[in-house]
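Left out: one protein chain. Kept in place: all the others.
Moving on, here comes subunit A:
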C-alpha cells in the first residue's frame, strides 16, 4: 500500500502498517460488517471461472429437477411405443430416417434423436439420466460427509484408544481398492434386496451405499486434522472448564469452525461421485436397469453404433464431462475462496 501512495520525490512511508482508519468511515463499516462466509461469496462472485461453472451446474440442476416438465415441453417421454416403429432392423437397428440423425434431418419430435435398437427417446433419457446422476451423487456425498465428519470429530477430539481404532478403520478402508469393492458389493446388494418390481430403485440405493461406504475417509482425515489443532484453542478449553458436555463442545463449538473444510470436501466429492456413478454403470454394475448416463455410454460405445451414430455417444458423454468439469472447477474455486491465505 505504501509503495503505491508514495510519490516519486518522497521515500514513502517506512512502516508496513496501514494508516489508522476512522472506525466510522464507510470502508471500515464494510470490512467489519462482513462474515467470513460473505467474504468468500464475494470472492466467488468475482471469480469468472467460478461464475461460469456455477451457471453450468445450475443448468444441470434445473434439468434434473424439472426433467418431467422439460420433456413434456418438448413432447418426449421415457416410454417407447414399439421399437420397430422407430428403428430400422435391416440397418443395424439404427433409427429410421424420419426419427432424425444419423440417417435423417433434425426433427422437433425427437430433438436429440432416438436410441438404436430400443428406439428410446434420447432427450428424455438424457434429462432423467441427469436427475439420477445428481440424485445419487448428492445423496451419497451428504451421507459420506456426515459419516466422515462424525468419525473425524470423534477421533480427533477424543484421542487415545478411540482415535487409534477409528484411524485403523480409516486406513483400512483406504487400502481397499474402491472399484473392486464396488464391483463385489453392488451386485450382491442388488440381489439381496430386489423383488422384481423395485429393481431400479434398489440399484440406485445400493450405489449410494457403495459410494458412501467408500467415500467418507478423505473427509474424516481432513476433519480429524483440523480438530487436532482446534481442540487446543482457548475457546475449547474455556468450554471444557465451564463443564460443557463433550457432545455440546463437539457440535456447538467445534462444528461451526469446521464449515470451510466440510464445504470443500463436499464440493470435491460431488464430481467424483458423478463420474463414478456413470463409470460403474459403464462397467455394468451400477444403474443398469433404469435410466443412467453410464448405461447410455455403454450402449453407444459399441463399434457398430459408434461408427454410424457418434452423436448417440456424445450426448451422455458431454453431460458427464461438462457436469464433472464444472463441479471440479467450482470446487477448486470454493476452496480458494474459503482459504484466507490466497489473495487474488
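Just so we're on the same page, contacts are C-beta pairs under 8 Å (C-beta built on N, C-alpha and C of every residue); 3 or more make two chains touch, one makes a residue touch a chain; residues count from 1.
As a convention for this text, contacts and distances are computed from a predicted model.
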Checklist outcome for this item: Of the listed "Na(+)-translocating NADH-quinone reductase subunit B", "ABC transporter permease", "Isoquinoline 1-oxidoreductase subunit alpha" or "Acyl carrier protein", the name UniProt assigns to the chain that isn't shown is "ABC transporter permease"
Checklist outcome for this item: Among listed residues A:37, A:259 or A:301, the absent chain is touched only by A:301
Next on the checklist: Can you say which of A:230, A:320 or A:334 touches the chain missing from this structure?
Outcome noted: A:320
Checklist entry - Which residue numbers on subunit A touch the omitted chain? => result 168, 171-172, 175-177, 179-181, 183-185, 187-189, 191-192, 271, 275, 278-279, 282-285, 297, 301, 303, 306-307, 310, 313, 317, 320-321, 324-325, 328-329
